[in-house]
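Read through the structure below, which is laid out as structure tokens, and then see the notes.
Removed: one protein chain of the complex. Kept in place: all other protein chains.
And then chain A:
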Amino acid sequence: MKINVNAKDYTLDVPDNTSLLDALRVHLNLTGTKYGCGEAACGACKVLIDGHATPSCITPVASVQHKAIITIEGLEKDGKLHPIQQAFLDEDAFQCAYCAPGMIMAAVALKEKNPKPTRQEIVEAMQGNICRCCTYPRIINAISKA
């Protein structure tokens, strides 16, 4: 099986039913993408698939073989953070930060489509992401400022 992650091609030998999340974390050692619930309810595992923020935990890796996958590890360019990453850092928009990679990926997808989202648009786009530490207002600020 072949997949393209962060503009690199990989060949994988994985068991049946393997999720994209396990493929990334276990087989490619890209552990920035997190497990949170296993049922697409928390957003910790979101990655970009052809530009769409998608929960990787319920996405079979076999279904994304001809698509462009971007993970949190693929955002930094030449040592420079993506503007959303920088905004999260500047705003200190997290506590334990376990949700941060999924949040950042969802926010990147939102900003690609809508560079100047309103507060309400941010809330709607981010509704699938849980921050259990609940620093939601800071995350909204970070996305607004990025």
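The working rule: a contact is a pair of C-beta atoms (placed from the backbone, for glycine too) under 8 Å apart; a residue touches a chain by one contact, two chains touch by 3 or more; residues count from 1.
Throughout what follows, contacts and distances are computed from a predicted model.
Peer 1: Tell me the UniProt protein name of the chain this structure doesn't show, selecting from "Thiol:disulfide interchange protein", "Aldehyde oxidase", "Pyruvate dehydrogenase E1 component subunit beta" or "C4-dicarboxylate ABC transporter permease".
Peer 2: Hidden chain identified via UniProt as "Aldehyde oxidase".
Peer 1: Tell me which residue among A:1, A:68 or A:97 touches the hidden chain in the full complex.
Peer 2: A:97
Peer 1: Hey, which of A:5, A:44 or A:64 is the one touching the hidden chain?
Peer 2: A:44
Peer 1: Give me the chain A residues in contact with the hidden chain, please.
Peer 2: Where chain A meets the chain not shown: residues 14-19, 22, 25-27, 29-39, 41-42, 44, 71-73, 75-76, 81, 85-86, 88-89, 92, 94-101, 104, 122-124, 126-127, 129-140.
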